[in-house]
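Contents: one structure, followed by commentary.
Of the protein chains in this complex, one is absent; all others appear in place.
Chain IDs A, B, C, D, E, F and G follow the sequence of writing; residue 1 opens each chain.
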Amino acid sequence: MKKLVLIVMGSDSDYPVMEKAVVQLAEFGVGCDVRVCSAHRTPAVAHELASGARQNGYRVVIAAAGMAAHLAGVFAASTTLPVIGVPIASGAMNGVDALYSTVQMPPGIPVATVGIGGSKNAALLAVEMLSIADEGLAEQLNDFKASMAEAVIAKDQKLQGELPTE
Amino acid sequence: MKKLVLIVMGSDSDYPVMEKAVVQLAEFGVGCDVRVCSAHRTPAVAHELASGARQNGYRVVIAAAGMAAHLAGVFAASTTLPVIGVPIASGAMNGVDALYSTVQMPPGIPVATVGIGGSKNAALLAVEMLSIADEGLAEQLNDFKASMAEAVIAKDQKLQGELPTE
Amino acid sequence: MKKLVLIVMGSDSDYPVMEKAVVQLAEFGVGCDVRVCSAHRTPAVAHELASGARQNGYRVVIAAAGMAAHLAGVFAASTTLPVIGVPIASGAMNGVDALYSTVQMPPGIPVATVGIGGSKNAALLAVEMLSIADEGLAEQLNDFKASMAEAVIAKDQKLQGELPTE
Amino acid sequence: MKKLVLIVMGSDSDYPVMEKAVVQLAEFGVGCDVRVCSAHRTPAVAHELASGARQNGYRVVIAAAGMAAHLAGVFAASTTLPVIGVPIASGAMNGVDALYSTVQMPPGIPVATVGIGGSKNAALLAVEMLSIADEGLAEQLNDFKASMAEAVIAKDQKLQGELPTE
Amino acid sequence: MKKLVLIVMGSDSDYPVMEKAVVQLAEFGVGCDVRVCSAHRTPAVAHELASGARQNGYRVVIAAAGMAAHLAGVFAASTTLPVIGVPIASGAMNGVDALYSTVQMPPGIPVATVGIGGSKNAALLAVEMLSIADEGLAEQLNDFKASMAEAVIAKDQKLQGELPTE
Amino acid sequence: MKKLVLIVMGSDSDYPVMEKAVVQLAEFGVGCDVRVCSAHRTPAVAHELASGARQNGYRVVIAAAGMAAHLAGVFAASTTLPVIGVPIASGAMNGVDALYSTVQMPPGIPVATVGIGGSKNAALLAVEMLSIADEGLAEQLNDFKASMAEAVIAKDQKLQGELPTE
Amino acid sequence: MKKLVLIVMGSDSDYPVMEKAVVQLAEFGVGCDVRVCSAHRTPAVAHELASGARQNGYRVVIAAAGMAAHLAGVFAASTTLPVIGVPIASGAMNGVDALYSTVQMPPGIPVATVGIGGSKNAALLAVEMLSIADEGLAEQLNDFKASMAEAVIAKDQKLQGELPTE
Partner (left out) sequence: MKKLVLIVMGSDSDYPVMEKAVVQLAEFGVGCDVRVCSAHRTPAVAHELASGARQNGYRVVIAAAGMAAHLAGVFAASTTLPVIGVPIASGAMNGVDALYSTVQMPPGIPVATVGIGGSKNAALLAVEMLSIADEGLAEQLNDFKASMAEAVIAKDQKLQGELPTE
């Protein structure tokens, strides 16, 4: 499984959230590396990972951080790969600070931001990006959408069975 | 210029904001179509555009809307292409409503959200996504980053010249 | 009991909240159907339910969803029946995102929004709407208001009995 | 034109916003009375208007107020007709205070809240409510939806004509 | 103990918060009545209590309510006594809605608002108001301030004793 | 005209807002002193004014400040007179910072907070407080309330005259 | 260990948060005094501590408080030493009120604000300030930064070891 996605997170305490991204990517057969790397504590490591990401074979970066979440922005500054930002809910503001710090990037340096704690959606977005040039992934995404629909329909039918009919 | 990006916006009044995306894409030689299409007023058109987007040759969708901004979500529901959401500042909340309505998508249906009014960044993000499978665009993005850096450095030097040297 | 109200919710996990609406409607003798149906995962089902709602005999729609809550808006786009939106508290923003996504609809497509988690009020609002042409329901609403007042007065008297009279 | 809708507003300075509701109702042939009436300055008038609304022939109430907007709530307390609340943007908080004061009603007393300054949507919501028992209005709403769609499509086509076809 | 303060609250579930006000008033020898009374469920009772408050011997009103907290405003509309509003934290917004609904009153109808859940401060504010014409209460307030200072100083000294002196 | 109210403000630039309080007090025949005095720039002056306020004959303090508005709190710390806080809208947060800084006082030190920029209400609240022991002011407040009601009713009638009667 | 830092907090209940600052300072060999002292309950003590701080040998003040957090501002008003403000999360607003009350100081009286509950960062900021004139501390800060980086790198390596290699 070729590792096309680089997942970076500001702290290993973010892993329980980001594990969903790893799992989701794996369901699409997309490999990833997961690295702990801080915009503030290891800026040199972050810069090195970011600036070498494309030539190391990655195609998408997912960056997760909480509070004044700068990690996605730092990566976006040093790679031309698309960077997906995942604001992590932590501290007194429960992720609103991380959302603003991730999404409100100045012109020139975009971060593709998903919802607070949206690690699963980050993985799906990465797969969608990869599907631009990968028909197989496009097919899988179609199947995924279909199975989500089926799951909702099944839940609907289950509920109909449980509700009093009159 | 092949039209790889589909830009949709909820109202033609959003065009002055989105024109920056058109211009930015053109600077990278990336063609786009721009369509007015409302999640609420023309849901059928939106659905048709979204569900046919991939086979019509588009590779990325950019969706811009204000207030309870559902357009990006509606597109994300009906295509497997990556959808970039641009929250538009309008009305009493000045775009915070649009940001929340765009970014806080439920698991399974991601929207790659940029900052409020971030049309230029939406275009750059689209180019980054396309660059996954297009070495030429990757090169251009490198050049773009370099020229942004040069512009900042030039401004810095200009400022040094203007400040009293004491 | 004729089913005049269609309750839709984005996820079966919303049912514990929406059950209060079902119960409240039943107390007025108003029947309802409850459907799980997602604006994003089953847009076709949502569209079909919405566009057929009036001719299927429904008179009011109640739509409940959390986060970037688009369900009420999607229904409002495809039916001319009044649509009541219930923002559900979920995720890091605890329903503020759902409130903004539900209430800040663009001109032309109203959603009658109640408070966050306000399922009981959604049911009462539906009954009020039905009472426009149903004297019996208007009477029942009068009785309901009277019994609410009595309950408050009883609580007041109970409290007077419990407080030290000095 | 029978006056089925009672529009109340906390101040005559709100009339420029609420005039859109009057105009919109008139386009559907729905008459209305517009009254200035304050929850705080003329509570007795408000109570009298509210408690007599149904027997005076009104079928829907629209209440508009800014800041700590209590008017819709005060009406909802004293009538069993559906009350639509329009938060008005005024003062330092630009309507967020009015939105919260209008929508976050306690269980038992619903207010059908539309977006900040959403007077046009308030009118449409009133028409939808009236359409429950008025096939003619239901037809008109269908036509209204169709003409909104046509307007969006026309704007889209106009834009296509203006954009460089390259 | 003459009952100079009327405490009203929207629900008996607010009593655990408001009990602190009762206790605080009692420490100053100020009597009070506590009434459950809803702006929305028993508007007539509220109006009657408010409009008769002064001639029934009350000198200050304290009104506590949550969510779209209208109770203080409704009292302020119908009495010329000073009305102190206590926003109660309840529901998804944890009292921010109640704060805005209480404090942002339109010109002409003031509510003396204390912090969210600030029942103790409401009592002290009532005593301060009563002290305008009651030298004895002014003295007691002086003593209260002194004892608060002493308590802080004692805590400071205790902490000094516990910290390592090194 | 005896000066019963002390108005303090953090900056003379707040005077245009606070002038409304001076005018409103004068209409009730209540005199006031207006002082510029900063919690941060002249803390000693603030402390002296506050701690001497009662014996200098004042009965109520009104304190107005913007941003991290500490002035009301500083006065409340050093007097047992009731202190009314007026949050002033200034700077990037437009008064929300001042509101929170004024109203969220810790237990023991209440500030009677009015809405952002609510100088007129501050004056009325002061008069209400003074009316506790001044029957004449209570009468005037009754008249004031009556004239406010009349003004609203007059505006209502004027509007009725202007609207098309059809 | 010379006591160069004065830590003040509004309540002894803040000590569990501020203890991290004490510990962090101690790791740099910087001594501190910790005082309980309230802007509102013991303003005289606060003023005395603040105005004597420099000549008592302190070089930096750290002030922690919650809600309408005035303590840092009060200290900043009466000393020319740098004052670091730590907003404490408490009450219904969870520290957002304290953040605004601490950081939004008017021109002339700065408070160096750290994040909500950021006691450890307050200590580090104090050490950085002291390092301006203390080469030894500058060295230690370099070591601290290096050890933080090493800790992140170690966590990264540990994670690599735990993740499935394929």
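Assorted remarks:
One rule holds for everything that comes next: a residue touches a chain if its C-beta (ideal position, glycine included) is under 8 Å from a C-beta of that chain, and two chains touch if they have at least 3 such contacts.
Predicted model, so just to flag it, every value in this text is computed and none were measured.
Contacts of the undisplayed chain with the visible chains, over the whole complex, involve A, B, F, G. The residue from A:Asp97, A:Glu128 or A:Asp156 that touches the chain not shown here is A:Asp97. Residue-wise, the contact with the chain that is not shown comes from A:Ile109, picked out of A:Met9, A:Ile109 or A:Ala149.
For subunit F, the list of residues touching the undisplayed chain reads 1, 11-12, 15, 22, 31, 34-38, 41-42, 44-45, 67-68, 91-93. Across the interface with the omitted chain, subunit G contributes residues 54, 59-60, 80-84, 99, 103-105, 107-116, 118, 120-122, 124-125, 128-133, 138, 141-142, 144-145, 148.
Residues 10-11, 38-41, 43, 47, 66-68, 70, 73-74, 76-78, 91, 93, 96-97, 100-106, 108-109 of subunit A touch the missing chain (whole complex, contact as defined above).
Here is the rule we go by: only the chains that are shown with their structure count from here on.
Here the CA centre of subunit A is 48 Å from the CA centre of subunit E. Contact with two or more other chains is made by residues 11, 38, 41, 67-68, 91, 93, 96, 103-105, 108-109, 115-116, 145, 148 of subunit D.
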